[in-house]
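Note that one protein chain of the assembly has been removed; the remaining protein chains are unaltered in position.
On to subunit A.
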Amino acid sequence: MTVMAEGPPRETAAAGGPPLLEARGVTRVLPGIVPTTLVHDVDLIIGANELVAITGPSGSGKSSLLYLLGLLDLPTAGEVLIRGQATAAMSEEERAHTRLATLGFVFQFHFLLPEFSVLANVTLPMRALGALPPKAMRDRAMELLGALGLADHAGKRPDQLSGGQRQRVAVARALANDPPLVLADEPTGSLDSQASEQVFEILRDLVRARGKTVIAVTHDLEIARRMDRRIALMDGAVVGDTIRETS
């Protein structure tokens, strides 16, 4: 399956401007009697149009790092910058708005709202942002679902779909506001190999055809190997950052 191209990528790795996403000395410590360090002093620069895998063994802090990069969690120390803009000092509302407009999330579990139709789930972020008229939201949602081969399922509820289909709906929802950055937390973790392959191809095409940057946490080394860039974590710290040689 391929994702329909929609013109030239909007975000190009243009020289000069600030990087899409930057982590500066990001550390996250869980408070407690014995404080636990989840992420330790991570420095990262991720530009536009990258396909990045974050890998590492269980408990290495992959997901924690992703939540910090996605502004779902706040670092204990350090700073996450989105397009050069610091986020730690933002209000809850500003951070939520940044998430809505520039970030798309895909989780291991689809996390769709069970009472809402597929279409309603996909339009939800657009309605929350409120930048488009209702008709345009619907059209865009249908276009996204069509591109992901789900046009026939728009009226169904999430529990009427297979796991792979649900995960594709989640991808469509992540793309709803056309964010430059998509964060995926074990997006294939709960799928069989065929569905995993499909979802991986979709994520790859987001980068290739739509110019997005995708950062995926995965422990599936086979999939990670096929990504453009791999960031390896161990005990919360970056231990490897390799870029795949493209032929």
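By definition in this document, a contact is a pair of C-beta atoms (placed from the backbone, for glycine too) under 8 Å apart; a residue touches a chain by one contact, two chains touch by 3 or more; residues count from 1.
Methods note: contacts and distances are computed from a predicted model.
Asker: Which of the following names does UniProt give to the chain that is not shown: "Glutathione import ATP-binding protein GsiA", "Fe-S cluster assembly protein SufB", "Cell shape-determining protein MreC" or "ABC transporter permease"?
Answerer: "ABC transporter permease"
Asker: Could you tell which one of A:41, A:73 or A:197 touches the chain left off the display?
Answerer: A:73
Asker: Pick from A:22, A:186, A:205 or A:220: which residue touches the chain that isn't shown?
Answerer: A:186
Asker: Quick one: which of A:108, A:165 or A:196 touches the chain that's been left out?
Answerer: The single option touching the absent chain is A:108.
Asker: With the missing chain put back, which residues of subunit A would touch it? List them for me.
Answerer: Where subunit A meets the chain not shown: residues 63, 67, 70, 72-73, 92-93, 96-101, 103, 105, 107-109, 111-116, 120, 124-125, 127-129, 173, 185-186, 189.
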